[in-house]
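Only one protein chain is missing from this complex, and each of the others stays in its spot.
Chain IDs A, B and C follow the sequence of writing; residue 1 opens each chain.
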Amino acid sequence: MKYPAVHYHDYLQIDKILNSQNPKSHEYGKPAHDEMLFIVVHQTYELWFKQILFELNAVLATFSREKVEETEMGVASSRLERTVSILKMIIGQIDVLETMTPLDFLEFRDMLYPASGFQSYQWRLIETKLGLRMTDRLAFNQSPFYKALSPDQQNEMMNVLNQPSLFDAVEKWLERTPFLQSQNFTFWGSYQDAVTRMFHDDMNIVRNNSALSEQDKEKNLKSLEASLGTFAALFDENAFAELRSQGHFRLSFKALHAALLIQLYRDQPILQTPFRIIRALLDIDETMTNWRYRHALMAHRMLGQKIGTGGSSGHKYLADATAKHKIFSDFFNLTTFFIPRSQVPVLPPEVTERMNYR
Amino acid sequence: MKYPAVHYHDYLQIDKILNSQNPKSHEYGKPAHDEMLFIVVHQTYELWFKQILFELNAVLATFSREKVEETEMGVASSRLERTVSILKMIIGQIDVLETMTPLDFLEFRDMLYPASGFQSYQWRLIETKLGLRMTDRLAFNQSPFYKALSPDQQNEMMNVLNQPSLFDAVEKWLERTPFLQSQNFTFWGSYQDAVTRMFHDDMNIVRNNSALSEQDKEKNLKSLEASLGTFAALFDENAFAELRSQGHFRLSFKALHAALLIQLYRDQPILQTPFRIIRALLDIDETMTNWRYRHALMAHRMLGQKIGTGGSSGHKYLADATAKHKIFSDFFNLTTFFIPRSQVPVLPPEVTERMNYR
Amino acid sequence: MKYPAVHYHDYLQIDKILNSQNPKSHEYGKPAHDEMLFIVVHQTYELWFKQILFELNAVLATFSREKVEETEMGVASSRLERTVSILKMIIGQIDVLETMTPLDFLEFRDMLYPASGFQSYQWRLIETKLGLRMTDRLAFNQSPFYKALSPDQQNEMMNVLNQPSLFDAVEKWLERTPFLQSQNFTFWGSYQDAVTRMFHDDMNIVRNNSALSEQDKEKNLKSLEASLGTFAALFDENAFAELRSQGHFRLSFKALHAALLIQLYRDQPILQTPFRIIRALLDIDETMTNWRYRHALMAHRMLGQKIGTGGSSGHKYLADATAKHKIFSDFFNLTTFFIPRSQVPVLPPEVTERMNYR
Partner (left out) sequence: MKYPAVHYHDYLQIDKILNSQNPKSHEYGKPAHDEMLFIVVHQTYELWFKQILFELNAVLATFSREKVEETEMGVASSRLERTVSILKMIIGQIDVLETMTPLDFLEFRDMLYPASGFQSYQWRLIETKLGLRMTDRLAFNQSPFYKALSPDQQNEMMNVLNQPSLFDAVEKWLERTPFLQSQNFTFWGSYQDAVTRMFHDDMNIVRNNSALSEQDKEKNLKSLEASLGTFAALFDENAFAELRSQGHFRLSFKALHAALLIQLYRDQPILQTPFRIIRALLDIDETMTNWRYRHALMAHRMLGQKIGTGGSSGHKYLADATAKHKIFSDFFNLTTFFIPRSQVPVLPPEVTERMNYR
């Protein structure tokens, strides 16, 4: 009544959607049954990529504000979690695609040359929006990825590359996280004390352990010292800067600190939703890595392995890119700086009060 | 080289696909974020429905031949199994759609009225191609389902309804299954003997079981007699015809027999692929039933329950249709006529030889 | 070093776990290959049920506190979400179980009589802990469910039935939710105004719509009035009490109000986690319903349908219980009382301030 009547068929533009499949093998008069599946799988991928970009753009807008609104955080975490949910579901589509056998694929493979999943502009855009930089990308056969894009797409991609990514926006947001100290409490001092105490206790246990040989004691002590040493990156800004310049970290010192704080005190009311957001970003990164790997496995199965020829094979590239294209590695590596909750400094009331509702 | 170069983007008609989302809420100047998800989910559904129809049409062509070619059976079973795999995957999309909350849906629900999933022409076509008849369908608010379709769709649907469905073609194929008897062997006679012997043995065990009271004995014997009685449908064509006219069976007497034979002797080389085909048809029916039920649950969650108003609610309709719209119920019910393999008649060599390769 | 060395094999008590499968068919000298699968599926189910109970008990403890701690809410929502995740995963196990055909099942089915999934004590316990009451349960063949349990289990079950369930604890927690009014603001007054205004606007649109016949106008107006009427349950405590006594609601008036508030204002910082908790409870209920339904479908497939005998069939019972055993139906039905967010009363600053962090 309030709005003009709508019909399912028109609203969803079903005619347009269902008239967008033109199998080459039919065009060339050698119909290969499975080409339809190939087309439909990739079209649904692209529809889902559009949806993922839609969610990421909304989340990016939220995090790009001068001051991120607390009332938008719940929705932002839900949108990131929805993105995870979409990614997991479309990984399941690989099972469907693999009902096509390599021999069936061969019937139309040559007709599509050189079209390739590497040319999916939206997938590249998702990676870029999340924060993958040009320099992070593995070159494919010596050519940078954007060579596979059309001129228009290259321009737009350059634009996006020059704007803050979700990585950048999240980093800024983390850097602004307060609570790091109060009048009588400096978190990092307390945390360093806790870490040092823990390791020294462990070392004493080793030294006093009569069941260990001197050799074993020495080995254990060395290992503990090395572990303690890795914490230098956390407490010494110069040591961190050095490691960051070597590529071991991407986040700033301040942002890394804030991320650790959120992890350790995720139960505080004000940190519950930020914790979910970091977890969802980890999930997105892990699921995209998993997606790339599944495609590498499938490519191996579909294309086999060239023996003795010089060309790099697609599935090898995919397998290598899989590991390299991670964006939020720092969140993965953060775990190295965790200590058991029983040893984590108790926050003073003047701090926890500020972390609670009025 | 052999074919003109193809680009991913053009080949998949990505511009067309990605320009087919026009959220009403944006059109009306009240953008509701989740409408995009709603559109994308339904568009991918329709793409997958197209793929399912493509597979079913190919299988229907195979089974519509005067003589079904043995060399096409492997492919036919793979295509039915692919259909199962697609159906299972798109059920997983409901998890994605349910990341939309009812309150988010409410922001644009009224704008879509009266568009509804009931209007999906392709879904109806899938049901019809498989073998769902007009009379099998539950009417929604007293109107037959095709009222929701456009005139063109109604015409096409009528056409399809008048052509043999997969149910019909499979029934014919089953009716032609040979092996039912040889010179010295009549399968149904042997099977009836086996069934009778089994039940009489069981009855004797009851009669001689001193641990049972007279009352329990009588109860058990009655139950065994009743079970034996159900086999009448299998051995007595008139009894079967009576039950069929009451709607307990849809398959013909002969086709039901063949289906049972395939189940019991599925290990014989010639029956291995037919067995897979029947199993895939069962899987399709069960998965479609599950799909309807998941949608009924989701509808309940999204729309709530009208209390005190007269209108029938969508989720109630869906839940009812769920059970009623099964097509291959006979294959489900066939189990009633199974007896343990140890009791199944051994086929004589002159029969098994014909079931093997040369 | 700090703790005695642990070995995977001992820690997980693998010998004990792997020595707990004694197929009856092997015991009776008629080995049926698929009985092992049957046992393993059900044992893993029971392990997962133990885990679900472990999570529910922890959440129940949190919600049973005099005052539910805000710092425990994040963890509680994660535990409920983990429960959902487990339930979804074990539904996937049905696909594995269905690789067993009915004929394979028949080879050992009789040997297990009368063992049945109905006897799973832990599943019943999960339902009871969540809040399913004796009176909510469908009787199976006229006997109450606990008849299938051992005397010890019956005692424990009675105990659990007499203690507050998660439903009860959540209801109490909801009843304590504040924010319902401030000095200058009574939420329910404002909400009732909004609802009334919305419906009257809609009615005016109908009345002034020259495209509608008088008959259609009347029909539309009646429908709108009926819809407005359903809101009486929300605003009129007596009307609500009447409907509740008829079984339309289970939650108290106050708790239902609080649940609605959480849904409508879920973006407020203090309500973000409560919103997740309600959503997780809905997910648990929906997924358990889906689980029951999948089992009903499988039972139909495995056992067929008794034709002409008096006994109620297992799959029919399961299908009926599916709908009836819902616990948080009120959360599903709440949707009926939603109005579009644009019409929802804006909270005054003195209220939103209390909903935010200090």
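The rule is simple: a residue touches a chain if its C-beta (ideal position, glycine included) is under 8 Å from a C-beta of that chain, and two chains touch if they have at least 3 such contacts.
All values reported here derive from a predicted model rather than from experimental measurement.
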(message) Please identify which residue in C:H42, C:K172 or C:H325 touches the non-displayed chain.
(response) C:H42
(message) Among C:N22, C:T135 or C:Q215, which one touches the chain that has been omitted from the display?
(response) C:N22
(message) Across the whole complex, list the residues on chain A that are touched by the chain not included here.
(response) 30, 88, 95, 101-103, 106-107, 110, 223, 226-227, 229-230, 233, 243, 248, 263-264, 266, 279, 282, 286, 289-290, 293-294, 297, 300-311, 319, 323, 332-342
(request) Would you write out the residues of chain C that touch the absent chain, in ascending order? (result) 1-3, 5-9, 11-14, 16-18, 20-22, 24, 28, 33, 36-37, 39-40, 42-44, 46-48, 50-51, 54, 58, 78, 81-82, 85-86, 89, 92-93, 95-96, 99, 110-122, 150
(request) Name every residue on chain B in touch with the hidden partner chain. (result) 1-2, 70-75, 202, 205-206, 209, 212, 220, 266-270, 272-273, 275, 353-358
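Assume only the chains that are shown with their structure count from here on.
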(request) Determine, using the mean of C-alpha atoms as each chain's centre, which chain is farthest from chain B. (result) A
(request) Could you please state the distance in Å, as a whole number, between where the Cα atoms of chain A are centred and where those of chain C are centred? (result) 33
(request) Report the inter-chain centroid distance for chain A and chain B in whole angstrom, where each centroid is the mean of the CA atoms. (result) 40
(request) At least two other chains touched by the same residue of chain A: list those residues. (result) 1-2
